[in-house]
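With one protein chain withheld, the remaining protein chains of the complex are depicted in position.
In order of appearance the chains are A, B and C, and numbering begins at 1 in each one.
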Amino acid sequence: MPAILERSTLLRHTLFALVGIGVLLLLIHNLGDYRNSQLAPIAYTVCAAAGLTMLVGQSGQISLGHGAFMAVGAYTFALLQAKWTSSHPNVQLVGLLAAGVVVAAVFGAVVGVAAARLRGPYLAGATLALALGLPSLASYEKLSDHLGGSTGLNVTSPNPPTGVNAYRWQSIICCVSAVLVLWFLSNLSRSRVGRSFRAVRDDEVAAALCGLSVARVQVLAFVVSAGCAGLAGGLLAIINLTAGPGAFPLSLSLSLLAAIVFGGLGSMAGAAYGSVLVVMLNLSWAQTLTDKLSIHSAKVANNMPLMIYGVVLAVAMLAAPYGVQGALHRLRMLATGTRKS
Amino acid sequence: MLELEDVVTTYGAVRALDGVSLTVPDGTITAVLGANGAGKTTLLRSVNGLVRPRSGRIRYAGKDLTRTKVDNVVRAGIAHVPEGRGVITELTVEENLRLGALWRRNRRETQASLTEVYGMFPPLAERRNRSADTLSGGERQMLAVSRALMSRPKLLLLDEPSLGLAPRVTAQIMATLRRLRERQSLTVVLVEQNARSALSVADQAIVLNLGRVVASGAASELAADEKLRHAYLGF
Amino acid sequence: MFRFLNLTLNGVSLGMIYAAVALALVMIWRATRIVNFAQGGMLMFTTFIAWDLAQRHHINYWVALAVAVGAGLVIGAVAERLLVRPVENGPPLNAVIVTLGLLIFLQALAGMIWGNAQAHSYSPAYSIVGYSAGDRTLLFSPNDVYIVTAVLIVVVVLYLLFQRTSLGLQMRAAAFSPEVARLLGVRVGRLLTLGWAIAAALGALAGILAAGTQTGYVQTVGPFDALLVYGFTAAVIGGLDSPIGAVIGGLLLGIVLSYADSYVSNNIQTMYAFLILIAVLMVRPNGLFSRSAARRV
Partner (left out) sequence: MRRGHIRLAAGGSMLLLLAATACGGSSSGGASSGGSSAPGVTATTVTIGSTQPLTGPAAPGYSEISQASDAYFKYINENGGINGRTITYKYLDDGYDPTKTVAQTKKLITQDKVFAIFNALGTPTHEKVIEFLNQQKVPDLFVASGCQCWDDVSAHPETFGWQPDYVIEGKILGEYVKKNFAGKKIAYFYQDDDFGKDGVKGLDMEIPKSQVVARESYQTSNPDIASQVQKFQSAKADVIVSFSIPAFTALLKLNALKVKYDPTLAVSNVGSDPLTLSGLLEAFAKQGGSTVKGSDLIQGVITDGYIASPADPTNSWIKLFQTIHDKYIPKLPFDGNVLYGMAAGYTFAQALAAAGANPTRDSLVKAVEAGLDQGPGLVPFRFSTSSHAGFTGVQIGVIKGTAVKLTGSPATTDDGNGPITAFDGTQPEAPANGIPTSG
């Protein structure tokens, strides 16, 4: 590796991001429609999970309600899409997604201020109630005309450029977003901000003694991760053609958490692995496995994918308590013959 | 009699005990001395099963305790007063005390033990129904020692009883220990940084440094050893 | 005024059910410092066992209740031994994910056994027709009296167990300070198992009480999501460590939800739960009745 890349983290990350986008574009081009329609949800889940990693893994807070921030991003996208049309579809797309990020981040700041006073299970409880409560606002009589009630708002998928089919275009939008988020967060976590997150996570008192404002750092972590979730929400709206309360159930928030714990808490790569695992398990693998078992009883077959998901969640935690990243780390240690102390 | 034979206990790569051997005869007070991080607390934790030694052997009254779990070590008659006293502040004084004798499942004995320790430490009797977090540091130490005595142990493991206490209170506790040894022939292993006060009650002592025994012998001999006092005991 | 009275009574009855769920969560939190997300799944599963006995096999209400409570004891104990024990000393979030896995597993298993298709109804223990007050009918029936009494009895029994028995003393010691308890000869591991077992049994009772009101009976096999979240909310309001707090949190939640439903809008119940929770936590970040400082999830 050239010396300049060794020295400059930013440059190295940028180079990898560019390579990553190139590789992904190649991949998307070669995948069929069906695979692309799975790649897109993986990619937007990566956005949200990577953001959540900053919050949970790096700043040591917890959120069981990240779906709420995704909902904010999605509704922002849907509401503005109806109000603001641009002559250039791509400008409009970027603008709407950015608006989703900003609104979600502002919302994250509000939640963060409240969250900075709370610890552990109390924060968990508050965010859990938020995840369940916020989407229900759409059904509040005084708002339901604007927010579309329990049916939600319709979103139109952006028209692809000529020569690109709709599935590929959605995959491209999501994957590029995911790479950008990973690029941004990787740099952030290497910067002073990232160090302050970890300082607060490891020891609040010591961090405060070093002159950090613990509350401010915690709020910032919420802002960053809510922004990422907002982007994911906007992308979800594009893929699912909707922003409705049903798209943000409690299980969404919890599966994001599962994704980052699965991957190995605190690492960006872990968030990516975890997202792949959780999304594919949900969308496809559990179903495929069920089909292979060729079960005759409809009752059993209908519930088998769910059961596989549950069992995998529990067993993975028992078998690999530090997630995929931890397991890889251990393998590497075994291979190089060094021992972890 | 408690016997340790070449005990090695590790935390990850760190050897907290590095081949410690020790014999504690019945009815004696043995002081374990040394600086911070010398392995004193680990020694106690190895004995009572909170950590498992990597190698070596621990025997008490002829039984091998090396692989025995905490709750069974306690049932063998070994009580432990942990460092920082381990008083459960959410419970009342009397509840803390009762807890010490619960595994015996004998109401009458428990009641007798209660009367006994209240007699030994009258301040506790006055505060029996108060929550333990209203106690002063000295009272907490009294409570912790009393609680250990509730089970009428044969061997008492004490971890830094003088930590943060006024000299007068420390002296009171040391005096109690001596009285117990004399009257009930209680065996005591006393871990202390405060070597002077520990040696004043102990029959014998060992000095640990970086997990190894660097000196052992009668308490009076060690107290007289000028070089040792300068190098390890700090008085 | 009459409406207000009725709403209050309705809230008390609902609140007692939330209180029972909250109590179960508090039991587990005190024992293992874990928020048991599988509680909803566990109470759903035991409720279905009782439903199967009572409605399909026409077995007496009380026998079915007893069997379900017994099944709860077993499920709770097995869950603790098999799933929770191995992750107890790992990263704290792992326990959350494991209980989540258990929740999903139980949901799927119940679906396999009882199907997802039918809505199930469950005979309440007593009449649900309200008492008459003059020419009007109160929104409070013999069955509501039963619900309130049953939960109150459980609260009193648990209080006596914890405060007056040596088993309870050991459980408290193990909850507050497991290592010290261990040093005093308390078999902490067994007590944790027992704590989970009691909590799951309590959940079974809560589930059956809920099933006997209109609140629960339309539930098909599913996660009993709302019951879990309201129970958790009530427990957090009360302060997670405090059984009394759980009961008061449950009542508070039940009554406020009942008022808000009627006076504001009945479409955003979950939002009220969030608002009440935030209001309480902003004033008291560790809940109303908590004494010891919170630790991480």
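The rule is short, and it goes like this: a residue touches a chain if its C-beta (ideal position, glycine included) is under 8 Å from a C-beta of that chain, and two chains touch if they have at least 3 such contacts.
Please read these numbers as outputs of a predicted model, since none were measured by experiment.
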{"item": "Left-out chain, listing which of the shown chains it touches", "value": "A, C"}
{"item": "Hidden-chain contact residue, picked from the options A:Ala269, A:Ile295 or A:Ala320", "value": "A:Ala269"}
{"item": "Contact residue for the chain not shown (choose from C:Ser141, C:Ser177 or C:Thr193)", "value": "C:Ser141"}
{"item": "Candidate in contact with the missing chain, chosen from A:Leu27, A:Val214 or A:Ile295", "value": "A:Leu27"}
{"item": "Contact residue for the chain not shown (choose from A:Phe107, A:Phe262 or A:Tyr322)", "value": "A:Tyr322"}
{"item": "Positions on subunit C where the hidden chain makes contact", "value": "3, 6-7, 10, 14, 55, 91, 111, 116-119, 121-130, 132, 137-139, 141, 143, 214-220, 222, 226, 257-258, 261-262, 266-267, 269-270"}
{"item": "Contacts of subunit A with the absent chain, listed as residue ranges", "value": "12-13, 15-17, 19-21, 23-24, 27, 30-35, 37-39, 41-43, 46, 50, 53, 57-58, 136, 139, 144, 149-152, 154, 156-157, 165-167, 175, 178-179, 182-183, 185-186, 189-190, 194, 198, 236, 239-242, 244, 246-247, 249, 264-273, 276, 280, 283-285, 298, 302-303, 306, 322, 325-326, 329, 340"}
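Note that in this section only the chains that are shown with their structure count from here on.
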{"item": "Two chains joined by the most C-beta pairs in contact, as defined above", "value": "A-C"}
{"item": "Chain located farthest away, centre of subunit C as origin (C-alpha)", "value": "B"}
{"item": "Junction residues of subunit B - those touching two or more other chains", "value": "none"}
{"item": "Contact set on subunit A toward subunit C in their complex", "value": "56, 60, 62, 114, 117-126, 128-130, 132-134, 136-137, 139-142, 144, 250, 254, 257-258, 261-262, 265, 297, 299-300, 302-304, 306-307, 309-318, 321-322"}
{"item": "For the subunit B and subunit C complex, residues of the former touching the latter", "value": "48, 50, 70-71, 74-75, 80, 82, 86-91, 95, 98-100, 102-103, 147, 151"}
{"item": "Complex interface listing, subunit C residues touching subunit B", "value": "166, 169-170, 172-173, 176-177, 179-188, 291-292"}
